[in-house]
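Mind looking over this structure? Questions follow.
Excluded from the complex is one protein chain; the other protein chains are retained at their positions.
Just so it is clear, A and B label the chains in written order, and each chain counts residues from 1 on its own.
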Amino acid sequence: MKMLTTTMVSAVALTLAIGAAEARNAPGVTAKEIKIGNTNPYSGPAAAYSAIAKAIGACFDMQNGEGGVNGRQINFISVDDGYSPPRTVEQTRKLVEREKVAFLFQGLGTPTNSAVHTYMNKKKVPQLFVATGATKWGDPKNFPWTMGWQPNYQSEGIAYARYLLENNPDAKIGILYQNDDYGKDYVHGLENGLGAKAASMIIARESFEVTDPTVDSPIVNLKNSGADTFYNISTPKFAAQAIAKNFELNWAPLHLLNSVSNSIGSVVSKAGFEKGQGMISAAYLMDPTDPEWKSHDEYKAWNAWMDEYYPDGDKADSFTVLGYSACKTMIHVLENAGDDLSRENIMAQAASMKNYRAPMLLPGIKINTSASDFYPIEQWQLMRLKGEGWERFGDIIDGAVGSGS
Amino acid sequence: MDLFIEQTVSGLATGAIYACLALAVVMIYQAIDHFNFAQGEMAMFSTYIAWYLMDDAGLGLPFWVAFVACIVLSFIGGAAIERIVFAPISDAPVLSHIIVFIALFSMFNSLAGFLFDFTPKNFETPFGHTPFIDGVISSHRVGMIAVTLILLGLIYAFFRFTPIGLAMRAAAASPESARLVGVRVGFMLALGWGLAASVGAVAGMLIAPITFLTPDMMLGTLLYGFAGAVVGGLTSPLGAVIGGFMVGILENWMGTFVVGSQLKLTVALVLIIVVLLVKPAGLLGRVVVKRV
Partner (left out) sequence: MTSTQVNGNVPAFLNENPKDRIVVLGVPLPLLERVGLFVLLAAVVVLPMVYDGYDIYEFGKILMYMLAVLGLNLLTGFNGQFSLGHSAFFAVGAYSTAIMMDQLGMPYWTTIIPAAAVCFVAGFLFGLPALRLDGLFLALATFALAIATPQLLKYDGIAHLTGGVQGIVLDTPYPPAWIDSIVMSITGEELSVDRWKYMFTAFVAVIMFAGAWNLVHSRTGRALIAIRDNPLSAKTMGINLAMFKSSAFGVSAMYTGVAGSLFAIMDEYLAPESFTFAEAIKFLVGGVVGGIASLFGAIFGGWFVLEIPNIADLVASSLADYINNPQGLTGLIYGLFLIFTVYVMPMGAAGLVQILVHRISTKR
């Protein structure tokens, strides 16, 4: 009898809670304001990424200047986690429980987001558009409150694999990868894309650590392995080193450069254009240093925004484009949510984008999500370095990883 | 070409990086009987100053002007750090000094990122990046090895032939006795810090054209620099240079033929411990007899 009462009481409480949640906005939402939390490495080894959060802050500043979202100002609270997972837990809990933010947006890093993955989903607080390309963020069945934004690393690997299978099925591939989740995800992507041929086509793998001074030694090994295709999975500094080192060694394989480091301004021009001719890479965002976009309306808007709201920012840094584009996506979702700013509805809106074009995406690339598809951007276009810019070629490629499944 | 030879040459080139830094480590060790865990970050910051002096986005000075100016500024900066930060706590326990090193580490790292942002910067080299031996080694790396050797000669001569060098050793090893024989210990310490900062600056300016200039360029590198200095002997500049080259080559050999690329840092760790245990004075270092 007692148990029955308890069950009934809790059932009633549950109904009430659900009813209340539907009617009530998320914490952090008032008639005038939406509080959004974010963790980013402003200090420590990954501090280069903080440019993303700074850009997002500047982008929300612009939006607030233009009247905010549906009359509400965005209060973007971005805190430092130093790329240290335990610190991310502390900061995230503080944002959620003390600052009472409505949700988290563009938290940076795979290990850091992993550390709060369970917490956010237990608390039912949206962990939206995390700034990492790991594949695990698109798992609505087990983690319905978490969603990525950028195309995942594996899908890019698949794009290169398809290119190789079509154009050079006998390629002998040598892989240079950063020894962390990001590097390994790229390797998996390529392996998946090559399928049964992976074992015969990949003939050498060399890893390096972010603390290594140079990548010279692994490259010497790759060259000596007899590889004719070089799959380069490294962050900007090491990518530039690798381009220069290949040139120094007179090694001229087909160079597949991961998109993390394909910025003309901060990588390719630094290494030297002549050293990287013919490299192939993939992109989903416009490169701000590519002259092709100078006359594009979205570029002009981005450029004007940089001048006015983020004058300290580096215009050659593609992170500013990423932050800007992700911020615009967030604004789009909030606008669609209208006045129902419950966490459920914000999540539902994020999971029902149809052919949305965030500014600065490459022409032809669209954002699509559904209740079973938590991968907002899944498209790539390949491009080849020619002269002082990238020349895009071929169709927009759909990354197959986990689309829907 | 044979993989073994190529890895050896490549290790020699990387070893030059470690050798440069190991020289700076020896310099500071001679001056204060200490490691400076912030040395890498100080060198990195000096390099940013040089970059600012010569880059078009900064002052646009010619390379050699910026090079000399950077060395002078680093000297002043290093001496100033000793006078302002360390002089007041000269009597504090060693641990307090280590905490201050950590503080400096954090401050320079943070300041560099704040002032110059984090995108990799190109650092000019007067030697160019043309092939020296085609497909094997570039002109910059040869230039770097040459500068390292010149630096070695200067430091050796400084300690061997000038009275200041000797006085500096005395001030570091035994401040009390040095004071009694008329050595101005405070001045010597500041001088040592200044010189170490200058050597660090040269190392940074030689390394940056290869690794590209970023605020985090020195964290891992410093460990190898320490390893080089320890292997060669902390009291011997020549030993440090040889040690640096050895670490570079050994790292490549181990990484390629023995343990694989995933354990290269561990190799440096084991090397440090083994050398410290088996031959604490390093290859060429003096054995210091301690009075108990």
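FYI, a residue touches a chain if its C-beta (ideal position, glycine included) is under 8 Å from a C-beta of that chain, and two chains touch if they have at least 3 such contacts.
If you're wondering where the values come from, they're calculated on a predicted model, not measured in any experiment.
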Displayed chains contacting the withheld chain: A, B
Among B:60, B:128, B:153 or B:280, residue touching the chain not depicted: B:280
Residue among A:89, A:301 or A:396 touching the omitted chain: A:89
Residues of chain A in contact with the chain not shown: 42-45, 47, 50, 54, 78-80, 82-87, 89-90, 93-94, 96-98, 111-112, 114-115, 117-119, 179-181, 183-184, 209, 211, 311-312
Touching residues (missing chain, whole complex) on chain B: 33-35, 37, 85, 88-89, 92-96, 98-100, 102-107, 109-111, 113-114, 219-220, 223, 226-227, 230, 262-266, 268-269, 272-273, 276-277, 280, 290, 292
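As a working rule, only the chains that are shown with their structure count from here on.
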CA centroid of chain A to CA centroid of chain B, Å: 37
Residues of chain A touching chain B in the complex: 43, 45, 47-48, 50-51, 179, 206-214, 216-218, 220-221, 223-224, 236-237, 240-241, 244, 248-250, 265-267, 270, 272, 314, 316-317
Touch list for chain B against partner chain A, complex: 3, 6-7, 10-11, 13-14, 17, 109-110, 113, 117-122, 129, 131, 134-138, 207, 210-212, 214-217, 219-221, 223-224, 251-252, 255-256, 261-262, 264-265
